[in-house]
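Notes follow once the structure below has been shown.
The complex appears here minus one protein chain, its other protein chains still in place.
Right after this comes subunit A.
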Amino acid sequence: MAETVLETHGLTMRFGGVTASDNVNFKLKARELRCLIGPNGAGKSTFFKCVTGLLTPSEGHVYMRGQDVTGWQPHQIASLGVGIKTQTPNVMDALSVHENIWLAARRFNDRAEASARADDIIDRLALGPIARTDLGQLAHGERQRVELGLVAVADPWLVLLDEPAAGMSADDVARMTQIIHDMTRTAAVVIVEHDMQFIRSVAETVTVFHQGAVLMEDHVDKVMSDATVRAVYLGKKA
């Protein structure tokens, strides 16, 4: 039986009187790929931020490989071997593609090994022609791809991606899909996403969020055909 790599128990996050994440119980097995979907304000990103340490939950616990990481700082969680990509491209704009990826690789490797790994990931993501270009000069899709490179170069066992396909061209999305599939050979992957076409192309199991809580969790085809989910997305009663 596959090991549980990520688990939340009763995860709740309140902002004043607003409960953004409400008693969420979540479980993810090793090398599983899970998409988190839901309309705007459903609590997906709040859940994501609680898991990555960007927010400290008001109640409940987060476990990674059985270890309670509730309230840990983002760098402590990342140091466990967790790769994180935030909603908007979060990169070092004034540094080159190579320098960005080298910095990610250096965290877990010595200088020479970091350079070799950076070169390798640049090849794998076809970033060679822009390797010496500053991130600030790149198009959105290229920046997203570089950020995925930052995640992949550290060989994580758990990858958390917030809207990786947002604002990307069809070609870039296809390339992104392939990269994510490659990642699942060694890592469990959680993707927060809106793009249903992209979700169909990558996911098997989907967790639907609604009003901060988990509404449904099932195979992507069942979720897509579910009347309640459709109503939540379209804002109509089931």
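Here is the rule we use: a residue touches a chain if its C-beta (ideal position, glycine included) is under 8 Å from a C-beta of that chain, and two chains touch if they have at least 3 such contacts; residues count from 1.
Please note the rule applied: contacts and distances are computed from a predicted model.
The chain that is not shown carries the UniProt protein name "Amino acid/amide ABC transporter membrane protein 2, HAAT family", picked from "Amino acid/amide ABC transporter membrane protein 2, HAAT family", "Phosphate transport system permease protein PstA", "Sigma-B regulation protein RsbU (Phosphoserine phosphatase)" or "Probable septum site-determining protein MinC".
For the chain missing from the display, the contacting residue among A:R107, A:H181 or A:K222 is A:R107, taking the whole complex into account.
Although one chain is not drawn, the whole complex shows that of A:N25, A:T56 or A:Q73 it is A:Q73 that touches it. From the set A:T86, A:Q144 or A:T207, the residue in touch with the chain omitted from the display is A:T86, counting the whole complex.
Contact residues of subunit A toward the unshown chain are 52, 54, 73-75, 78-79, 84, 86, 90-95, 99, 102-104, 106-108, 111, 150, 154.
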